[in-house]
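All protein chains of the complex are present and in place, except for one that has been dropped.
Should a chain be cited, it is by its letter among A and B, assigned in written order, with residues numbered from 1 in that chain.
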Amino acid sequence: MSIDVPMGTSERAASAALVRKMRRQDVIFAVVGVIVLVLVMSLLMALVIDLVHDGIGRINYDFLTHFPSRRAARAGVFSAWVGTTLVMFVTAFLAAPLGIGAGLYLEEYAPKNIFSDIIEINVSNLAGVPSIIYGLLALGIFVYMLGMGPTILVGGMVLALLILPIVIVSTREAIRAVPSGLRESAYGVGCNKWQVMWNYVLPSARPGIITGVIVGLSRAIGETAPIITIGALTFIAFLPESPVQGTPPFVNFDWLQSPFTVMPIQMFNWISRPQPAFHVNAAATGVLLLAMTLAMNGVAIFIRYRLRRALKT
Amino acid sequence: MAETSIKASEYEALRNNPYLRRGRLLSVVMRGILFACAALSVAITAAIIWVLVSESWIFFKQVPLLAFLTDTHWTPVFTDAHYGILPLLTATFWAAGIAMAVATPLGLALSIYLSEFARPNLRETLKPILEMLAAVPTVVFGYFALLFLTPLARQFIPGLSGFNLLVPGFVMGIMILPYIVSISEDAMRAVPMSLREGAFALGMSRWRMSMTVIIPAAFSGVTAAFLLGFARAVGETMVVAIAAGQNPNLTADPREGAATITAYIVQMSLGDLPHGSLAYSTIFAAGLVLFLITLAFNVIGFFLRKRFREAY
Partner (left out) sequence: MRTPATARAQVKDLNFWYGKFQALKNINMDIADRRVTAIIGASGCGKSTLLRCFNRIHDLYPGVRYEGAINLQPDGLNLVDKGVDPILVRLLVSMVFQKPNPFPKSIFENVAAGLHVRGIRNKTELEGRVEKALRQAALWDEVKDRLDKSAMELSGGQQQRLCIARALAPEPKLLLLDEPTSALDPIATAKIEELIDTLVHDVTVLIVTHNMAQAARISHYTAFMHLGDLIEFGETQQLFTNPRLGQTQDYITGRFG
């Protein structure tokens, strides 16, 4: 006796139809997925091409070495890129140690208690606070309450606060990826906690941490709103004092107190002008800005890629 | 005695070893410094709340809360000053709503595609590209919205103003897409393989499996992604400040321009704002409203995400 029940032709056809239908569903969705991808990519391409098309012709030595001007053809981004560079310097100098310190504490030190939970919830909420709110914070506290004015120092500080959550989160991820065996063997040779962190855990997490700091800085470099809010000027026709000087002590921190403008503000300012000639300037600034951020992200992605490959081998 | 035997006070000697003492002290000091770094984040939040509330306090001493919430005009610098937040609020929600109308279907399709359909190699190439999209400065998106997409869209949409809510809303939708996709794709990929295998064993197609297993299983994580994305759109500044205009306008028509809360703050900050004036305090009152809205969405999103993580 056979327990096989042979399928009738109609049943076989029905199941074949079902399989066909399922295949069709999958293919349709895969196509939809690809279409969405292509749509998003082509928008991104359109953005880049439009910007480059409008602005690339304007980028030359004069554009980089001229101050802004009322005449579009003579205006340049000198003060803007110098300002951006100096502000980024301050931001990196503040955000890196503070963010790495906080990330290290949360991942390796924080005891399991309410206060640690509060810090943790707080960090993830800070990541969601709109950037312009940070601008209001800096305006109310740094600019007026502490009387610091809209200086490079304040600009760097507000951007540092803004990217702090990014640095903290990526530091924590990088530290979490450090194998626990490394910690055990470091403690095993008699290291104290800080020695374990400084000599073993942080060096192992370094590529991941650097990636996070670069990603954070690339976000900061394009931030406009908080810098506008603290009252940075849009028309700066001078440079801050040089950070280096010919006489001892050779470094000079007066530049921290200087008013400033940055690339995205310069671009915003030119977009807001009615004359199309200024829009060309804006596009040129946008190309430079885009190139900077993409270059920084490219470096970050490259480091991460190398890191992933190193982990695999 | 053998060379490895302990001298009676060996442990004491270690304890009093000046080098080890310094090391212990440094370790304790560093712990304190690291704690201070972490605590700084709480101080930032506290400072944000304090600044917003104390400046708004000055504002609400002169403007009744009821008028703030019900007046349909926002004209703080006119001689006939009105302080109704509604025009700013509706414009904000219009723009963010349009962004979500774009980002929800695209985001869902992309995250399902990346998590369930795309081959690992393709995914590894696409994710960095999406990250690149997230890295484009918002002011560049603003340029794109105002000077490329709006002129283009005006050829197809009759009655579309040069400044409008539609185009910046659309651009914000594309802008928050990478953020939404990265969170919701993570949530989908966190669904255990065994659930997928169970569905395939029942003979489901990939598509059926995504709809009947992945989406329900990852629901709280995916919802969190969209709430967090919405909060982003609400707080986004430069795109709307550039392309939606800076004119407070209570409108039901997204083809018109209207200032959002963020655009208003930018506009006032660009002008000469005397510290301590009522006009100065308006940006903090507007900021407080913005902060509360984003906070609400972020908190809900945070707990949904946390619940999801605990489930798997």
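Side notes on the structure shown:
The rule we apply is simple: contacts are C-beta pairs under 8 Å (C-beta built on N, C-alpha and C of every residue); 3 or more make two chains touch, one makes a residue touch a chain.
Values in this document were obtained by computation on a predicted structure and should not be read as measured data.
Remark: the omitted chain is touched by one listed residue; of A:S79, A:Q195, A:S218 or A:N281 this is A:Q195. Annotation: of A:L44, A:L182, A:V280 or A:L294, A:L182 touches the absent chain (contact as defined above). Interface with the hidden chain, as seen from chain B, comprises residues 2-11, 14-15, 17, 19-20, 23-24.
As for the chain not pictured, it touches chain A at residues 111-112, 181-192, 195, 200, 203-204.
Basically, only the chains that are shown with their structure count from here on.
Chain B has its Cα centroid 14 Å from the Cα centroid of chain A. Interface residues of chain B facing chain A in the complex, by the touch rule stated above, are 23-24, 26-27, 30-31, 33-42, 44-45, 47-48, 51-52, 54-55, 106, 109-110, 112-114, 117-118, 126, 128-129, 131-133, 135-144, 146-148, 174, 177, 204-208, 210, 228, 231-232, 234-238, 241-242, 262, 265-266, 269-270, 273, 275, 283-284, 287, 290-291, 294-295, 297-299, 301-302.
Within the complex formed with chain B, the chain A residues making contact are 22-23, 25-26, 28-30, 32-34, 36-37, 39-41, 43-44, 46-47, 50-51, 54, 97-102, 104-106, 109-110, 118-119, 121-126, 128-137, 139-141, 144, 161, 164-165, 168, 192-195, 197, 215, 218-219, 221-225, 228-231, 234, 264, 267-268, 271-272, 279, 282-283, 286, 289-290, 293-294, 296-297, 301.
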